[in-house]
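Of the protein chains in this complex, one is absent; all others appear in place.
On to chain A.
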Amino acid sequence: MKLTLRIWRQAGPADSGRMVAYEVPDANPDMSFLELLDVLNERLTLEGDDPVTFDHDCREGICGACGVVINGQAHGPRERTTTCQLHMREFSDGDVIDVEPWRSVAFGVVKDLMVDRSGLDRIIRAGGYVSVNTGSAPEAHATPVPKPIADTAFDNATCIGCGACVAACPNGSAMLFTSAKVTHLNSLPQGAPERSERVLNLVEAMDAEGFGGCTNTGECTNACPKGIPLDSIATLNREYLRASLGRK
């Protein structure tokens, strides 16, 4: 396949950045999107050009490191797929493909397609955990957890922290990400004692990081590679309300 990639190039946070076009004459339909970038980078290196910087690690759709906007869609056209798991057979010979970094007030560009997502970590640090020191845990079977509750917790715990939801949201909101953590921990009996503090602290941290508000556009869940549902946002809102009333 012959493709034209128009890639966002930005030397650093201070640079204003621009789209640059590159021809890739020898793309293969079985390549992943990141392998396409690898092939381009090998060539740029030999030509004395600066290779394109992008985050990646597992290349299996689980670490959450990768993620670019492809033709305006976070993680590209295929549903429930991270950029590393997107293959070139989703595209056609002759296509022109725009490749841009996550864009959001809370995510600054570090270089080219690499952004700073540390705000998501700071949300978790504000209370996305159960306060149990090593060694102090009771026997695992002391508290049975009904299967449907365990399944809901699991579904929400599959969030990979990639930030596609933020990138896809017109407001740059991190509601889907935050609600996944609140739903994961607040549904479980182990998370119950800190339930109120957790939701209040997470939402406060989310606002402090400069993420936007949620207006229910649903773009986040469409972009989410793990299919975190909008229901989780409803759960967060319910938990928040409950906690705010309780606190007064």
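We take it that a contact is a pair of C-beta atoms (placed from the backbone, for glycine too) under 8 Å apart; a residue touches a chain by one contact, two chains touch by 3 or more; residues count from 1.
Please note the rule applied: contacts and distances are computed from a predicted model.
Trainee: When you check the chain that is not on display against UniProt, which of "Protocatechuate 3,4-dioxygenase subunit beta", "Aldehyde ferredoxin oxidoreductase", "Polyamine-transporting ATPase" or "Fumarate reductase/succinate dehydrogenase flavoprotein subunit" does it turn out to be?
Mentor: "Fumarate reductase/succinate dehydrogenase flavoprotein subunit"
Trainee: Check each of A:21, A:105 or A:145 against the chain that is not shown and name the one that touches it.
Mentor: A:145
Trainee: Counting contacts across the full complex, list the positions on chain A that touch the omitted chain.
Mentor: The missing chain touches chain A at positions 11-12, 28-32, 34-35, 38-39, 42, 44-46, 48-51, 53, 55-65, 78, 81, 85, 87, 89, 110-111, 114, 116-118, 120-121, 124-126, 128-141, 143-147, 150-151, 153-154, 157-158, 160-161, 184-185, 188, 190-191.
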